[in-house]
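A single protein chain has been omitted; all remaining protein chains appear in their positions.
On to chain A.
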Amino acid sequence: MPAPTQLLPLIRNCEIGRIYNTVCCCHHKHLCCLSPHLVHNHLRCAPQKKLATLCPKENFHQFIHARSYVSTPQRFYLTPPQVNSILKANEYSFKVPEFDGKNVSSILGFDSNQLPANAPIEDRRSAATCLQTRGMLLGVFDGHAGCACSQAVSERLFYYIAVSLLPHETLLEIENAVESGRALLPILQWHKHPNDYFSKEASKLYFNSLRTYWQELIDLNTGETTDVKEALINAFKRLDNDISLEAQVGDPNSFLNYLVLRVAFSGATACVAHVDGVDLHIANTGDSRAMLGVQEEDGSWSAVTLSYDHNAQNESEIERVKLEHPKSEEKSVVKQDRLLGLLMPFRAFGDVKFKWSIELQKRVIESGPDQLNDNEYTKFIPPNYHTPPYLTAEPEVIHHKLRPQDKFLVLATDGLWETMHRQDVVRIVGEYLTGVHHQQPIAVGGYKVTLGQMHGLLTERRARISSVFEDQNAATHLIRHAVGNNEFGAVDHERLSKMLSLPEELARMYRDDITIIVVQFNSHIVGAY
């Protein structure tokens, strides 16, 4: 991408913020004019964006804020402590509290972390303990075309799931409490990093939508005990539906009105784990992934995938999409491995451009605020758009009964899976958590090895061990490997430093946002079931 690189020195030399801002503006406008196809070609070498079109950041205020700290010199060599402070900025660990010296939960705790590539980051993560039912919820959300949708999903989805799981009596109790203005039973206990925020402005709106949902659930009372799988699917679909409805209805408050539209027009994938005792449910929508770390009897690690990617690499998913549309669209519905030649994930929240009819889209945009009207992306209708909806938020749910050998679960957005093989992910986490390195001793045995080669190999092996001790968080450790691994699978500090000091304009070309949650299971409890 020639434009930003040429602009860089200019930006760096700009001392007056105003000039700098205009420069930035210009450069993005410039990019917007490029045809999607052209941009796509330019991006070939880099990890591809979820959307083939490059869209300017709709929240301009936030955009400027994010940019402002980039005016420091961008090319410099980071020292190991600097690298660590970047890697650890978003790390979070939660240990399940022990009662009477014993942890009775099947989860020991979890480590999570995220590393931005977009500015601002479009990934989100959530973790919460269900207080009215048993179990814990953990999820990673990968936004595209902005972070509005992923932010909304990360705030709201767990409430929808929790409510779906609640028994009739509890729902009634909650509804009565709201009705009579009494204190509400707490539904979720969140485990949040200080950087994970909830939007205050929309909370009332969100709450009303949720309340409508549980009122419907009360009315629908089937008398049956709630099936987790069904609850998850219902919650996903309901939330996506609410996002869509809120955008159609609008809000008298112009800020909220703009917000709900941004949520609906941006998109997000979700990969959520619900753990209750030995019952592990993974609900996945999109191309994030859940991976189970299994320790074999000989101590080695193997990976069990607990989710299906919803993208063009999944044959059955292509099949599904094609079947949902007339034969005439068979060629256009999946093009260049993208939905309608545009979208990489085949399932997602939001993204109403792939769900609403053309008329509905036009109507909403025209009646919407000016910002929306000015936005090239939202006005743009996907080509060959004949039989919407093309996209759904319905998750695929996999149920797994935990076994003592299932030691941990990795939930991560595609930023991780693009850079590392699942087997490596599981091995690195497994070795980190057990502190044991199943490094095969090296033997020369007849091979031609020079002293220099051997030395290089040994230094790497040592670095691999020492990098373990730097991290207190399994997710951070994994990110360090994902970003810093060289061809030998060892963390190379120089590479790590280069990758982390990339200017924000370039970072997205080398990697995607990475969000990771590593859940550690309690083998003793799991074994006792």
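Note that a residue touches a chain if its C-beta (ideal position, glycine included) is under 8 Å from a C-beta of that chain, and two chains touch if they have at least 3 such contacts; residues count from 1.
Keep this in mind: contacts and distances are computed from a predicted model.
Comparing "RNA 3'-terminal phosphate cyclase-like protein", "SWI/SNF complex subunit SWI3B", "Pyruvate dehydrogenase phosphatase regulatory subunit, mitochondrial" or "proteasome endopeptidase complex" against the UniProt entry of the hidden chain yields the protein name "Pyruvate dehydrogenase phosphatase regulatory subunit, mitochondrial".
Interface note: of A:H168, A:R461 or A:K498, the residue touching the hidden chain in the full complex is A:R461.
Within the full complex, the residue among A:L220, A:L323 or A:V444 touching the omitted chain is A:V444. Residues of chain A that touch the chain left out of view are 439, 441-444, 448-452, 454-455, 457-459, 461-462.
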